[in-house]
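First the structure, which I've put down as structure tokens, then a few questions once you've had a look.
With one protein chain removed, the remaining protein chains of the complex are shown where they sit.
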Amino acid sequence: MQVETENMVKVFSRPQSLTDAKSTYCPGCHHGILTRIIGKTLDELEIAERAVCIAPVGCSVFAYSWYRSDAIQVPHGRASAVATGVKRADPNLIVFAYQGDGDFASIGTAESIHAANRGENITVIFVNNQVYGMTGGEMAPTTLVDQKTTTTPDGRDPALFGYPIRFSEMIAQLDAPVYITRQALFDTRRILDAEKAIKKAFENQVNGKGYSLVEVLSTCPTNWRMSPIASNKHIADVVTEVFPLGDLVDRR
Amino acid sequence: MGKRVLLRGNEVIAEAAIRAGCQCYFAYPITPQAELLEHMARNMPRLGRTFVQAESEIGAISMVYGAASVGVRTMTSSSSPGISLKQEGISYLAGSNLPAVIVNVVRGGPGLGDIAPSQCDYFQATKGGGHGDYHMIVLSPSTVPEAAELTMLAFELADNYRTPVMILADGLLGQMMEPVELPEPIDPGTIPAKPWATTGAVGRDPNIVLSFDLDPEVLKKMNLDLQEKYRRIEAEEIRYEETLTEDADLVIAAHGTMARIAKTVVRKAREDGIKVGLFRPITVWPFPYEALRKLSERVPTVLTVEMSAGQMWEDVRLAVAERAKTPFYGEMGGVVPTPRDILSEVRKHAG
Partner (left out) sequence: MPRGTVRIDRERCKGCGLCIAACPQQVLGFSGELNHSGYNVVHMERPSACVGCAFCAMTCPDIAIEVYRQKVPAQS
């Protein structure tokens, strides 16, 4: 039954800065929520026309399809370095690199650290779902101890493969970054916090403040073998114990 | 006639890049091209342009990829092992139709090799190195003044064809000093417009820089377009030089600094009554197969001389086939053949 909206006002719709493309993400995957938040931020700051999305390799390879902005699809792991090249070539562009755990914290380790260390005036969004989604569910550097993945079928054994890496904490040791925060999207309150954080991270670039990193704890219902709702609970109850939420650096 | 200055090959390539309008330079230090990096570090910032010493050669080629997407003239330089690291980035540049200039000051290999000159990266440069069906235009200068000229040309070709271009130098050229009249800086107004670049989607649909499509039919079309571009480059941009080949009984085929040494051999051989000529490819991709084929129809021997185990030699044999004898003389490991060494090979085969 459709309720009449004649006496109502629309209070929520798709951000203008997003295209109409249908999402290719799995049901319940937080990439979709994050994409909406970035779109909303581009709307609010009116920067879609000068934004350049640096799309990685991974489930979010298609990031170049979601925004009414220029975009560059780049080699695996290299988004922070490509973002550097773009920003140095034209500092007026608002450059955001959108990367998963493999892209940012494994193959891209050197590029991620050094763009932060140089204090490049860019915005980096790091999606941490503790697994490699696109390639079928392998271990990520962020995979939890005892977590089962296709390359840790009996659970991650720290004696063999070490511990989940807290990359934002590592980057927080550097002198240059101005804003480093870890957020999540598992309930409305966390979504609203994340919206504020991502807006700060983009504002910093607009105001020429320096390097901002937003790590977003996200679900991967498909490779965690959990329902979307159970996945949200897993982040709330388990993942945040290993990856605490909050601001690590705020030097604006 | 401009001022002539005495400069090292590495510095001349750097200065020519600046005069060609290179806006962003990204690189990682490696011997024997340090002077190129240093020249850029000293000069780019004071010109209001970008110099970044990247975290690695991979970082550098990735930064080039970014700057190239924005449509600015951009360059990186390295030497053999560093160029190996750049291969994925080069494949992406080619697949995404982006212009960029990559300088390889080749040293002895494989592996860490040494820091002495070599020509052992010919295969890497001309036959791939990176994955996929692609090519770079590859220019091989044989003198310091030619290095300046070909650097200017590299930026022009890169922009005209939206393709990565390599300057295939070597440690000998990089380090040698010669008097050179530096080219005039270009008029920035002559740089072609780049409506495809990611300059910000103001008043137009978004531009996407991409080398990917999950649909094989679409990727096939992307590849066919690339191949069509390479056919155009092959038709228009082959460059080579023939020296005293008209009456030659033996022609030396050589590129880069080896060709320069071979010119001395040609002179000495002729003084001794042996009619020797030189066939010097300047573009080693696209390779001048047709011109060499024609030459081999009247010359009985084409002696390839390289600082390698015989890489350009394969292209020479492809061009010449059975039409002439195709012996080879080479040195590896950074050993530079002397004119005397080459002359004795010439005598052996001129018979």
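Assorted remarks:
Labels A and B are assigned to the chains in the order they are written; within every chain, residues are numbered from 1.
In the analysis below, a contact is a pair of C-beta atoms (placed from the backbone, for glycine too) under 8 Å apart; a residue touches a chain by one contact, two chains touch by 3 or more.
Predicted model, so just to flag it, every value in this text is computed and none were measured.
Put simply, the hidden chain is in touch with A once you look at the whole complex. Contact with the chain that does not appear here is found for just one residue of A:H31, A:R166, A:R182 or A:H234, A:H31.
Residue-level contact of chain A with the missing chain is found at 1-3, 5, 7-15, 18, 22-23, 25-33, 35-36, 185, 187-188, 191-192, 221, 227-229, 232.
The criterion applied here is as follows: only the chains that are shown with their structure count from here on.
Centre-to-centre separation between chain A and chain B, using Cα means, comes to 40 Å. Residues of chain A that touch chain B in their complex: 48-52, 54, 61, 64, 67-75, 78, 81-90, 92-93, 110-111, 113-114, 118.
The touching residues of chain B, counted against chain A in their complex, run 23-24, 26, 50, 52, 54-56, 58-60, 62-72, 74, 88-89, 92, 96, 198-203, 206-212.
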